[in-house]
Every structure is written in structure tokens, then in C-alpha cells.
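The complex appears here without one of its protein chains, the remainder shown in place.
Now for subunit A:
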Amino acid sequence: MTTIFGIPIQAFLGQLLLGLINGSFYAMLSLGLAVIFGMLRIINFAHGAQYMLGAFVGYLLLVNLGIGYWPALILVPLAVGLFGMMVERLGLSRLYGIDPLYGLLFTFGLAQAVEGIFRYYYGVSGNPYSVPPLLAGGTNLGFMFLPNYRGWVVVASLIVCLGTWLLIEKTRLGSYLRAATENPRLVQAFGVNVPLLLTLTYGLGSALAGLAGILAAPIYQVSPLMGSDIIIVVFAVVVVGGLGSILGAIVTGYMLGLAEGLTKVFYPEASNIVIFVIMAIVLLLRPAGLFGRDA
């Protein structure tokens, strides 16, 4: 049997692929966090709750209205994005210009409240959300059997990340966002409605979390705790990538997913902590993160 570093190549590639799937979620979630932090200078602790909300909105659409996966892929980000814009207008926008700690506390409290509500009504056990028929089954890649849905998640996440990156780096709206990240007052003095831009940015970040949630629903179960389970890892990803760096969030998301997968091959006991070990090392050597600019 072919081996690599003494490990059967099947197991090696299989874990790498699983890592890539986890990495897809890390990338999408840390991307949203980075977009929000870059523009609003707020660490969005509600990001996990918004991801959970995405999965639940999809689940409730299906159970109550019979609206399936594909329409949900559009409706869920819209709904979670709108929820985000409301949160920004009614709450976060009142906290600009004071200690950033308040924004962090506000989003943390919001996350607890949203999670608490869903825990009250749905308990902590997961609710199943089935894979859409079009993506049921799997494909034999030779080294492993890949469920089609997981392959789709990797592709969808790459599309979402690339699309968001293009939006920010290559469009006029994106140039407003980048400029307002540097000097919001001057951009506003030029005639750009920066308060509206902030609302839209928080909406976009929330929508990305919601989209990740509905994509995750068929893989992980739809549970009120799914957000808090993943969000700590995602924070580590954002720290490693460099707070506010869009490209850093994307690349680090996939990289750390792969690193987690590799660790499962070589030393499974460490796979749960490897991301945090990497975070600690990066913080020691490059406090601004791999892609961050030193402030």
C-alpha cells in the first residue's frame, strides 16, 4: 500500500479533505468577522449566533413553510442580513466612538440572548436537516468516498470567499469600504453616506454567517449550540490571519482547517488544540497576525 510519512495515503488524503471542509466554514465565518472588524472596529461576538440563526431559519422555513434548501440558500442570508442591519441600527450604531469594549459586550450579550431563546424552544439536541436530493449520495475519489454535499460545501465556500474578496477589492462600493476603514470622516466629507455603509457592512457580515449556517445545516445538526461550538475556533483563525485582513481571514481559514486535518492523521489527540497552539505561536512571533499590518 502507498504510504506518505508512514501513513496510508488514503487516510492522509481523506483527513486533508475533511480538513478542507472544516476550513471552508472557518474561512466563510472568519471572512465575515474580518469584514465587520475592518469597518466597524467591533469584534462581533454575535457571529456564532448569526451562523446558528442561519441554520435555524433554514430549518424553520423547511418545517413550517415547506421551503427547501435551494430557495433557503437565498432567503436565509437575506433574513440574517436584515436582522444584522436592525441590530446595527438599533444597537451597535449607538456605541461608535466610545470604548470598543462596549461593542464587544453588546454583541456578546446579544449572542447569549439569541442562543438562550433557541435553547428554550428547541432544547440542546440537534434537529436533522436533510441533504437536498440533487446532492445526495457520494463520489468515490479512489482514496475516499466523498459525500457530494461536502464537495459542494467546499465549492460554495470558495465562490462566496472569492465573490466577497472581489466585491471589496475590485468594486466602487469596495473602495468606499476600504477608504472608510482608513478615514471614515473624510470619506463622509466627500459625500459618501458612511453611517449607511456601516449598516450595510454589518448586514453583509451577518449574511455571510447566515449563509455558512444554512450550508452547515445538512452536515452538522441544527442546534442552538452550533454557533458557540465553532466560533471560538473562528476567533483563533481571525487572530492568526490578522484582524481585519480579508485575504488573511480566507487563506488562514482554509489553512487551519487543513492543519487540523493533518494533525488528526499524525497525532489525533492534539487535533482539538492545534489551532490554538498555532495561534499562540503566531501571537508570539507576529502579534499583528500573518496577514495583518502592524498598527
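Methods note: a residue touches a chain if its C-beta (ideal position, glycine included) is under 8 Å from a C-beta of that chain, and two chains touch if they have at least 3 such contacts; residues count from 1.
By our rule, contacts and distances are computed from a predicted model.
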{"item": "Hidden chain of the complex, named as in its UniProt record, picked from \"ABC transporter ATP-binding protein\", \"Proteasome accessory factor PafA2\", \"Tryptophan synthase beta chain\" or \"Stage V sporulation protein AE\"", "value": "\"ABC transporter ATP-binding protein\""}
{"item": "Which of A:22, A:181 or A:201 contacts the chain that the document leaves out", "value": "A:181"}
{"item": "Residue touching the undisplayed chain, where the options are A:141, A:162, A:189 or A:270", "value": "A:189"}
{"item": "Subunit A residues that touch the omitted chain in the full complex", "value": "172, 175-176, 178-179, 181-183, 185-195"}
